[in-house]
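Read the structure below first, then the notes.
Only one protein chain is missing; all other protein chains are in place.
Let's turn to chain A:
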Amino acid sequence: MIVFDQVQKSYQVGGRAIPALHPTDLTIETGEVFGIVGHSGAGKSTLVRLINLLERPTGGRILIDGETINDYGSADLRAFRRKVGMIFQHFNLLSSKTVAENIAFPMKLAGIYSKSEITERVQELLARVSLSDHANKYPSQLSGGQKQRVGIARALACRPTILLCDEATSALDPQTTQSVLKLLADINRELGLTIVLITHEMDVVRRVCDRVAVMDAGRVVEMGPVSDVFLHPQHPTTRDFVFESESIDRDELQEDLSKAEGRILRLTFKGDATYKPLLGRVAREAGVDFSILSGRIDHIKDRPYGQLTLSLVGGDLDVAMSAFEAADVHVEVLR
């Protein structure tokens, strides 16, 4: 478990303290995939670097599994960092070392593994990230997705309990992003590793995260389970991210809604409700006519969800609303 207790960070620039992270409380449970989303400069990079003390906090306490890590001396800190893997946007592999040597590197640095242990572990990790055939290649000979796989294997070498992902998919194309995210999800499930992932793409959060914190200007402005934050965003920044990820143009949406007749509702289905043939039944029961203004069915992590914007004309709206609610559908009246 990672706990931030009023943790803050500011930088001294020309004698003035510029805050990068305002005092923040945060709890990340063991074994969960926690997403931190925000625009560049929102402080998410600082936040994730506080967890392995690449950045030193200027206030507050950071507890990992109950132990305060702020005041670790250099030896303790080095031992602690071995238990926290990290992957990066630009992979940060050593260009002078082969794939196998890159993966072995953290184990060699630790100085507590025998040669045979290292060789064995490297083989095992190469197989896990499907790169066994590329062991003796240099990073420059690999594609972006392959490089990130090496990065992941390297991060796992010393069997960490936490994996930090710093914009790990931002430099990858959509297809490669998908396969890297799948790999991260597998690792999380199979190894029970806690993953902290920062990104500026809500889509990444939607696919792999359990919970998410949205950051803006050095503050966490919204936090909660991904389905809550994603389907019912409260803060304007969060809304921006959600709209962006669904490629919704807000002005266009407003225009579409203004042309529609009657009442406008947004229905959110989660889990099994997504597949139920509900709309027709409710329309019949309540005697309403409906038209679909926009809609989307997708997954949050492995759970399906649907979101429909409807305009309803005639009939009994209250009957329709209670019928939706009875079927576990969240209803929001937009107009």
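To be clear about the criterion, a residue touches a chain if its C-beta (ideal position, glycine included) is under 8 Å from a C-beta of that chain, and two chains touch if they have at least 3 such contacts; residues count from 1.
Quick note on the criterion: contacts and distances are computed from a predicted model.
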**OP:** Choose one: "NADH-quinone oxidoreductase subunit D", "NAD(P) transhydrogenase subunit beta", "4Fe-4S dicluster domain-containing protein" or "Methionine ABC transporter permease". The correct choice is the protein name in UniProt for the chain not shown.
**Re:** "Methionine ABC transporter permease"
Original post:
Which residue, A:17, A:94 or A:326, contacts the hidden chain when the whole complex is considered?
Top reply: A:94
Subject >> Residue in contact with the excluded chain [from A:56, A:78, A:250 or A:281] >> reply: A:78
Original post:
Who touches the missing chain here, A:7, A:20, A:62 or A:86?
Top reply: A:86
Subject >> Those residues of chain A which, in the complete complex, touch the missing chain >> reply: 52, 54, 74, 77-82, 84, 86, 88, 90, 92-97, 105-106, 108-110, 138-140, 154, 158, 164
